[in-house]
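Left out: one protein chain. Kept in place: all the others.
Labels A, B and C are assigned to the chains in the order they are written; within every chain, residues are numbered from 1.
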Amino acid sequence: MTLLTVDDLSVSLDTAQGRAQAVRDLSFDLGPGDTLGIVGESGCGKTMSALAILGLLPDNAVTTGAIRLNDRDLLNCTEAEWCDIRGNQIAMIFQEPMTSLNPVHPIGRQIMEGMFLHRALSKAQALEETIRLLETVGIQNAAERLKHYPHQLSGGQRQRVMIAIALANQPRLLIADEPTTAVDVTIQKQILGLINKLIDEFDMGLVLISHDLGVIAKLVERVIVMYGGVAVETGSVETIFSDPAHPYTCGLLSAIPRIDRSTHSRHKRLPTIPGVVPDLVDMPAGCTFSDRCSLATDTCRTVPPVPVVLSSHHQVACYHLDRARAQWQTGPR
Amino acid sequence: MSDKRLPGNTLASHKAGRTVASAPASIWRRTLEHRSFLAGSILTSLLAGMALLSLFWTPHNPTRINIRQRLASPSLEHWLGTDQFGRDILSIIMTGAQNSIMVGVVAVGIGLLFGVMLGLIAASAKGWVEELIMRVCDFMYAFPVILLAIMLVATLGSGAINAILAIGIFAIPTFARLARASANAIWSREFVLAAQAAGKSAIRITWEHILPNIVSVIVVQATVEFALAVLAEAALSYLGIGSQPPTPSWGRMLSEVQTLVFLNPWLAVYPGAAIAMTVLGLNLLGDGLRDVLDPRLVYKR
Amino acid sequence: MNRPESNNTLALEVIDLCKTYVLPRDNLFRPARSVKAVAGVSFQIKAGQSLGLVGESGCGKSTLARLIMGLEIPTSGTVRISGSDIGRLSRKELQPLRRKFQIVFQDPFGSLDPRQTVSQIVAEPLEALETAPRTQIRTRVIAALDDVGLKNSDAAKYPHEFSGGQRQRIAIARALVTRPGLIIADEPVSALDVSVQAQILNLLQDLRDEYALTYLLISHNLAVVEHFCDNVAVMHNGIFVEYGLTSQIFQKPSHSYTKTLLDAVLPTPSHS
Partner (left out) sequence: MKFFLIKRLSTFAATLFAATLLTFFALEILPGDPALVILGVDAPDSAVAALREQLGLNRPVTERYIDWISHFLRGELGVSYTYSVPVSELLRERLAITIPLALMAMALSVVIAFSLGIYAATHHNRHGDVLVMGVSQLGISIPNFWLALMLILLFAVNLGWFASGGFPGWYAGWWPALKALILPAIALATVQGAILARFTRSATLETMREDYVRTARAKGLNRRQTLWRHVLRNAMISVVTVMGLQFANLLAGTIVVESVFALPGIGRLILQSIANRDVVVVRDIVTLLVAMVVIINLVVDLLYALIDPRLRSSDV
C-alpha cells in the first residue's frame, strides 16, 4: 500500500518573462513511514513540488499529472476538500520559522487553530493536547510558553513550534521544506534529531526538501536529485552518495568541501561544475544539465533522456551514465 | 538556497530586495504598456499644453467684464458660456491652469528641496539629529494644511504667495519622512557598507548611492504632492484665502459661482471638472511612474 | 601542506578588542543594558596566511569584521593593519591605508548598487582612495575583472544581469582592484548554490596564490573553513574559545563548545 503517489507531475508558472517550467514529469511514491528526500540547488523545482502536494501553488501555476494520497486524486479536489486534507492528513514545515509564524497571535493559539479546524475538541482538551505537543517537540514550561508570542522565542524554539503546528492533527504525511536552513548548526542537529524521532513515533511519511546533502543523509532513506525541474537521479541514500551515476550528482558531491579529520585537503582545489543554474524560463531543449555537462553530446542537447533503471532503487536520466560512473570511480577523490 | 528565485506572484522574492528590472529596454516596454501611466501623461500634458497655450492665446480676454453677455449659454463664440460678469469661461479655465501649475511647481519645489534634504540628513546622521528632525516633522503633521494656511494668512495677510508657502511647508514633512525611510533602507544595504569600507564620506555616499536609489520614489511622491497642492490651492482659493482677484483661479471660480449654481449648474461643473481632471492625471501619472520606474520600491502616502 | 611563508610580517594584528553596544532603554529608572558583542579578542594573521573565523549567529563575528574594517569604533583595544594602528588614525590618515585591506560581503544581491554599472562598482575603492587618471582606473578595473574571470564586455552591464555567483565575482573584483594585501571575506559563499560555491572558493584560492593574499574568512560553515584556512578561531559569546592551527583544532578540539560545534556538523557521506 502506498501513502502518496506522484505521477508525471509537471508544474509551470506564467510569469512576465514567459512560461517557467518549474517541475517536469516528476514521479515517485511513498509508503506509510517512508522517508524521501528531494535535493537540489535553487530553482530546481523542489519547493514547487512540495507546494503542489499541498495544493498551495501560486495562482499563476498550471499543474498536470496526478498526485494521489491513499488513492484519492488530489489534483481534482475542490478547495473545501483540500482544506480538509491540509493540516489534517498532510502537514508542512517551512524554511523560515521567523516569518512563518503570525506575529500577532500567541503560539498556543496558532497550534490549537489547526486542532479546532479538523477535530471536535473542547477548549480544555485542545489546551491539554497543545501542552503535551509542546513538550513533545522539546519546549520547556509548555503551559507558560503557549501564551508567548513568536518574537519572544528563539529561532530554534520557533522552528519547534512550527513542528508542533504541523503535528497538531497527527498527519499521515509530513513535508519539510529546508527545515533547518535558517538555524545554526547546533540547533540544526537538535531539530533534525527531533524530526527523526517524531516520524518514528507518529509513523508518518516524510518528504524532506533540502539543498544540504548532509541533512538529506541524516533523515531519509530514498533521494531524488532534481536539476532544472527534472528528477535526474533517484535512489537510496547509500547508492546516491557512494555510487552516483548522473554527471550532475557526481559534480555536486565532489564540489562540497567536507571535514575530513584525518587528512588535509587544504589548498587543494575543489572540483567544480562550470556555469550556472539554468533559468527556468529558458531551459535547454534536451537534458536540463547539458549546458554544464562535460560529457554532453548533440543528442543530450536536443532530446531529453529517459530515466534508466539501474537497480530496483536506482534510476538515472542520462545518456552517458557509464562514462559518468567511470569518471566518478577514478575521480579526484 | 531555496527555490526563492522562482518567478511567480505569491512566492516571488518580494522581500529579497533583488533588482529584477530597470534595464533601459524594459523600462520603455513597461512604459508603453502601462495604461494608467499613459492616461496620466495624456491628462497631464493636456493641462500643461492648456497653460502654455493660454500664455499666448485665449479665445477671449479672461478678465474682461461684459455685463450684456452675462451668464450666456455655450455658443460658438463662448464654447463654455460666460459667467455672471460676462467673462468667457473657457478663457478663465485655460488661464487658471497657469495658476495651478505655478502653485504645484513652487509648493512641491519647496517641499521637495527642504524635505529631501532633511530626510537625507536624518538618515545619514542618525542619532539625535535624526530624532530631532523626525519629531519636528511629526509636529508639523499635527497642523493640517488648511489650518497652516489660515494661520499664515492670519499673520501675513491673504494672498497666493502665503497659500503656496503654506502648501509647500506642509509638504516638507511628507518628503522628509519618505526620503528618510527610503534612505535608511538603502543605508542598511551592503553596498553602502562596501562604499564605507572603501573610505567614502557620508556626503559622497549620499550623493552617489543613496540619492540615485531613492530618486524614483521621490519623483513618484512629487507627482502625488503636486496633485495635493492643486487640490489644496483650490480649497484655499475657494475659502478666499488663496489667490486673489483678478488672477484666474479654479478654486475661486467655484466660490464666485456658488450662489448661482441654482440658476446655471454648469458654472460649477467646469472648474471642478478641471481640478478633478488635473488631479486625476497627476495621480495616474504617479501610479504609473511608480510601476514603471521600479516595481519593487515600497511607497507610502 | 604548509606553504613556505614569504615573510614574517603581520598582515593583521588585533589586540584585546572590545565592542559594547548600549541597548535602548526599556525602563527609565534602570540603567540602560548593554551587550558585549566583542569581549576582548586578540589574534594575528601573518602575511599570506588565512584565518578562518567560525561561530554561530550572534557570536560577534560580523561585528569583529566591521571593527577591523574601521566601519565601527571599538570600545577598547587595537587593530593593526600592516603595522599601523588604525584606531589612532584620523579619517584622512586612514584613507590611503584603506587600499591595503578590503572586504567581500555575504549577500551578492545586496552588496552591489543596482543603479551602478559593474565598472562603476569595481572602480569605487580606487575613486575613493586616490585621484588616478580615468584611463588608469579603467585599465585596473578591466584587470580586476579579468582576475575574477569576467569579460571586458561585462563592465558596462548592471548587477541584475548577473547570476549570484557572477555577482560575487564582481564583489571580489571590487575588493581586488586596489591590490590589497588583506581581504576580509564575511560569509562569501553562504548565499551561493553548492556548485557555484566551489567555483568561488577556488577563485579565492587562486587569487591567494597569485597575489599572496591574506584572508580573514568568516563563515558558519566549518567545512569551508577547514578546506580553506591555515588557522581557525572559534568564536562564542564575543570571545575566542579556541584559536590555533586548523589541523589541530579539527582533529583534537579542546574546548567543549568547539566539540559541540564539530559534533553538530552533519557528515556528508562520501565514496571511499
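One rule holds in what follows: a contact is a pair of C-beta atoms (placed from the backbone, for glycine too) under 8 Å apart; a residue touches a chain by one contact, two chains touch by 3 or more.
On a predicted model such as this, the values are computed, not experimentally measured, just so you know.
Asks: For the chain left out of this view, which of A:26, A:54, A:256 or A:273 touches it?
Replies: A:54
Asks: From the list B:51, B:123, B:217 or B:234, which touches the chain that is not on show?
Replies: B:234
Asks: Would you write out the residues of subunit B that touch the absent chain, in ascending order?
Replies: Residue positions of subunit B that touch the missing chain: 10, 14, 36, 135, 138-139, 141-147, 150-151, 153-155, 157, 227, 231, 234-235, 238-241, 251, 254, 258, 261-262, 265, 268-269, 271-272, 275-277, 279-280, 283-284, 287, 300-301.
Asks: Which parts of subunit A face the unshown chain closely enough to count as touching?
Replies: That gives, for subunit A, the contact residues 54, 56, 79-80, 83-88, 91-92, 94, 96, 99-106, 113-114, 117-118, 149, 151-152, 162, 165-166, 168.
The working rule: only the chains that are shown with their structure count from here on.
Asks: Measuring between Cα centroids, which chain is at the maximum distance from subunit C?
Replies: B
Asks: How big is the gap, in whole Å, between where the Cα atoms of subunit B centre and where those of subunit C centre?
Replies: 46
Asks: So what's the Cα centroid distance for subunit A and subunit B, whole Å?
Replies: 50
Asks: Two-or-more-chain contact residues of subunit B, please, as numbers and ranges.
Replies: 1
Asks: Quick one: which residues in subunit C touch 2 or more of the other chains?
Replies: In subunit C, the residues touching two or more other chains are 193.
Asks: Spell out the residues on subunit C that touch subunit B in their complex, using ranges where they run on.
Replies: Touch residues, subunit C against subunit B: 66, 69-71, 91, 94-95, 98, 102-103, 105-107, 109-116, 121, 124-125, 128-129, 158-161, 171, 174, 191-193.
Asks: Considering only the defined contacts, which subunit C positions touch subunit A in the complex?
Replies: 1, 3, 56-57, 163-166, 193-199, 201-202, 205, 220-224, 226-230, 246-247, 250-251, 260-272
Asks: Okay, in this complex, where on subunit A does subunit C touch?
Replies: 41-42, 155, 184-186, 188-189, 192, 211-215, 217-218, 237-238, 241-243, 251-253, 255-262, 264-267, 269-274, 276-277, 328, 333
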